[in-house]
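A single protein chain has been omitted; all remaining protein chains appear in their positions.
Right after this comes chain A.
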Amino acid sequence: MEFAELIKTPRADNVVLHRPFHLAVEGTLCLTGHHLIFSSRRQDNAEELWLLHSNIDSIEKRFVGSLGTIVIKCKDLRIIQLDIPGMEECLNIASSIEALSTLDSVTLMYPFFYRPMFEVLEDGWSSFLLEQEFELLSSVTNEWRLSCVNKDFSVCPSYPPVVIVPKSIDDEALRKVALFRHGGRFPVLSYYHKKNGMAMMRSSQPLTGTNGRRCKEDEKLINATLRSGRRGFVIDTRPLTVAQQARAKGGGFEQEVHYPQWRRIHKYIERFNILQESFIKLVEACNDQSHNMDRWLSKLEASNWLTHIKELLTAACLAAQCIDREGASVLVHGSEGTDSTLQVTSLAQIILDPRCRTIHGFEALVVREWLQAGHPFQQRCAQSAYSNSKQKWEAPVFLLFLECVWQIHRQFPCSFEFNEHFLIMLFEHAYASQFGTFLGNNESERAKLKLPQKTMSLWSWVNRPEELSRFQNPLYEANSLVIWPSVAPQSLQLWEGVFLRWNRPSRFLEEAEEERINIIRYNKELQAKVNALRRQLAELETDGEVQ
């Protein structure tokens, strides 16, 4: 298919661009296969806007006489308006944008066409291999092994080719366990707590069904992570009733008769369609500037968004407590083990593991616990808060995770190497990107699409020193401790950087942030200078003595 076929009017002049808190700008609008480009023709400071078609969430058009207006709502929650003279041009442009922003074939997406203008220093596709992770692990324990049982994705289609499992369990047993777990997602290692040797594993629900099927290998696998005489905890992200109902459909949960050493805790985390609704409601509330105080607060409440944040943080704290304080191993799962499970395991690691609070460590966490662990990014991030299609696969699961990280970040602002912009950048790229990193739903799909060969990795770009400096937190100082966030409602806040980003002027806040950075930078300069002067003085003093 040629993109040109979809573009009936590639260019329109005298278009007026409206954005909140900006003056309207007149200029030329161009459509290419992947971008909407607006350029003001003014000589002095020509303004350009490049918008990826894949960033467009929805588009509305209306007419007043022959002047057409297109309102474009983006996946990063921005809303822009274009006034286009000429009814035909406007209709053409609107229909082109609609077609180009809803291409159904992945291989037509921009990452397959994007050619980077920068030099690749390190290929991000091979920056985070599980083998490296395992090497680190084997320096502290020999209880685990790398298994290639899934190397052709036949045992579990949503798992990566290599996984880390207890050493005592062989591949044959893993195959049997995979048959006993939903989607073949047998328990694998998610995190090893060096401090006390406890492990966090994740999986999907066991397929016990109504007649209480059991699987000896499954029991043996998870028991292998327990110290003798110690108990473990299964954190089920569904309420008990849902877990019980799941049995009728062949699913289920670990029954105590077969898992006597495990205690099960049901900590309910909302499923994806509820989250999507909540997301839509929250964005609606934030976008309406006319709400009076009561209406704003009740809309904020009705969205339930902050409740989901609190529940998720609470569940993650629970998992972290079991490991760090109770000295127990933990298995986390919900139904499929691709959404709430990953939220809990990754957030628990933010709390427990200082490494995950560095830039590189956080990238590794996203790769390991989200991309390789098979979170279906393509389904979940197909549409954002302005979608009107009622497809049921979309959900802001990853955004919710990022926001929880932000909430912890706010409470421990000096313990993270990255800043808020880093989290917002990940949110943007998960929904629309020139990079291939978030395409596909799992490693198997990515391999089939040959993404590493055909597209550029987000990490290749982010980890270049020029880019990294934008994402560094000037206040960072490594903190090797476990950080327990407060989950009291008074301690949680709306993530203004995402939800109010386009709805209020932010100049003063940005300038203040700059000033903070300046104070820190100046401090470092002064310290260096004092040290240099002291040294010079010391030299002079010794010289003086010699003479």
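As a convention for this text, contacts are C-beta pairs under 8 Å (C-beta built on N, C-alpha and C of every residue); 3 or more make two chains touch, one makes a residue touch a chain; residues count from 1.
Just so we're on the same page, contacts and distances are computed from a predicted model.
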Which of "Guanine nucleotide binding protein (G protein), beta 5a", "Exosome complex component RRP45", "MTMR6 protein" or "Large ribosomal subunit protein mL43" matches, in UniProt, the chain that is not displayed: "MTMR6 protein"
Of A:R11, A:K249 or A:R534, the residue in touch with the unshown chain: A:R534
Among A:A199, A:C317 or A:I350, the residue in touch with the chain that has been omitted: A:C317
Listed residues A:S415, A:Q434 or A:N463, member touching the removed chain: A:S415
Interface with the unshown chain - residue positions in chain A: 233, 240, 244, 253, 255-256, 263-267, 286, 289, 291-298, 300-301, 304, 306-307, 309-310, 314, 317-318, 321-322, 325-326, 410-415, 475, 477, 479, 481-494, 500, 503-505, 508-509, 511-512, 515-516, 519-520, 522-538, 540-541, 544
